[in-house]
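In this view, the complex is presented without one of its protein chains, the others remaining in place.
Now for chain A:
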Amino acid sequence: MTLPKDRTAAQDRTRRMVLLSIWIAILLGFPLWWKTTRVYRAELPFDEVEQWSQWSSCRPAFPLKINVHLSDAVSLPGSVNPQQQHEAIVSEIINKVQSSSPSSGSQNLPLEVVLVDQAWRGTKEQDILDRPSAVPGTYDFYISPTSSTSKKTSVSIKSQRQGWIQVADWTQDQISSAVAETLERVFGSERTKIQKLLDRQDEEEAAKVKTAVKYASGYQLTFSLFSGDTSNGVREWKMQEAINTYMAPFLRTMSVVSKFTVESQVQHYASLTFQPDLDATAKEYYLTPDKLPNFINTAEWSLASTVSSLPSLNFLVYVPPADQSPLVIKSGPGAPPSKTNSFLIPRWGGITVLNRPANDPILTVSELEPVMKIFLSQLRDLLGLSDLSTSVPAGSFPITFQKNEATSMTTWELDQLLRKRISENLVDSIKTLGSLARLVADTPNMVVLDPIQEDVTQALLDVKAACEKVQGSSSSSLSTGSAVEEALQHSRDALEKAESAFFDPTMVSMLYFPDEHKYAIYMPLFVPISVPLLLSLLKELKKWAAAKKEAKAKASAKKTAGQDADAEHVHDRKEEAEDRKTK
């Protein structure tokens, strides 16, 4: 107040400049702060995921190509034009298949029936066995008049995608209905299963205990020999040879679906957690079924493998000590013992109790043969390989199945497994992506990095590729025959990508962070800063307003009271100009 006027003016000016610079910094900084502290979320193609869950752009369908070979050993009655007759037979087969399949879902396994022009000349079984079909989804039916004396229709399904239908009466009607019934019985249940799977109507089956393990690109098989004590004399087993002989062909065939790592171990002095009961009359010890769930001595038998992170399947041979043999599984004294003396734990593995004479210290390959056969059948169950010879429903004529001697399976079953696993993988990957979508939508705090986006996009591309591959599996790739396998590979990749996106370590929204907490953190910082800033701004504005009023008053006073204080006038103008800048 006592200062000279120009000095006050200069101070005012500096003060205003400082205030202005702070506010500019804040106004510029705010968007930067907003942008940099924002949760980074890469865009995920959720609409596309939603579309896929309806299968709106591509629905997986596994076309089956049925080649029908008619024997020309006997000509059909009334055959005038073989070309016409062939067409008639084909259309009749298709009609009959359609009318005889009340089950829905025929679009999942569309049938294409082709009558091979070149007639089949042989009538011997060997002629069929010599012509395997290597293409999954393409099957050859060889049809001939029955050669047996009983004069009845019979069907024999060979292991390499061939079937031999022997019809009782060599007429067009008989031939077509025999083919149609065979197709319906072999593929009918699979068709509905895939339909349910794709439409996600398998919820009621989900409640049931599933024996088969979930799909993985590799499994670890652990074969363990547990020997009760030294009294049974077991020292070693020829497991490697037994695996090579009995398991390897099967595993090699199955490796189109999954790879296998095999290991084995022997543990001595393996005791049970309980004493088996003695059946005095039969002179044998027995395990009642209610004890079997506790058969494995989890505390002492080391079964967990830390070698690989593959899902593991365990196969146990238990040789009881001499004072507890023979050891059988039966429900009580006097009851008939279990035929195989073995049982299966769903999704875990198989166990067999082996009773043997105590004099031989080495379990030989031939001694292991029945055990390996049991394990093989348990492994089939665990891998979800359905057994056609037991699952095909009864009909008007018998269907027999001939398994491959080495692999003990038919390629028909392998194809079924391939189709099932492809569908499961596709459904699972889309479900996983759907879960991911819900998760991201539910947790706004979660960071979604670019690799996640890439994984999701790639998974969708793989789903698409798999779907397209199976669509064209029968027609396009007759030469290579690997379309279905490629589809499996794509579906596996899709599942892996989807899971790696879902289980990505960055996808953890760290802590629940309520808004009150955010205020609690920002308040101590921002309140002390903002109070002087806001107050000084208000003060400046007030001053400016006051100065303006004063200037007005002065201006009006000047008008009335004449000329006064030029310098002040100039100063006022300057102030005004500065205020405009601030605005």
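FYI, a contact is a pair of C-beta atoms (placed from the backbone, for glycine too) under 8 Å apart; a residue touches a chain by one contact, two chains touch by 3 or more; residues count from 1.
One rule holds in what follows: contacts and distances are computed from a predicted model.
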Undepicted complex member, UniProt protein name, chosen from "Ubiquitin-related modifier 1", "Trafficking protein particle complex subunit BET3", "GPI-anchor transamidase subunit K" or "Aldehyde dehydrogenase": "GPI-anchor transamidase subunit K"
Options A:K151, A:K210, A:R235 or A:K542, residue touching the unrepresented chain: A:K210
Chain not shown, touching residues in chain A: 14-15, 18-19, 21-22, 25-26, 29, 32-33, 36-37, 40, 206-211, 214, 218, 240-241, 243-246, 248-252, 255-256, 259-263, 273, 288-294, 298-299, 303-304, 306, 309, 329-336, 338-340, 342-348, 350, 352, 365, 369-370, 372-374, 376-378, 380-381, 387, 390, 403, 405-408, 432, 435, 438-439, 442-443, 449, 451, 454-455, 458, 480, 482, 485-486, 489, 493, 496, 500, 502-512, 529, 532-533, 536
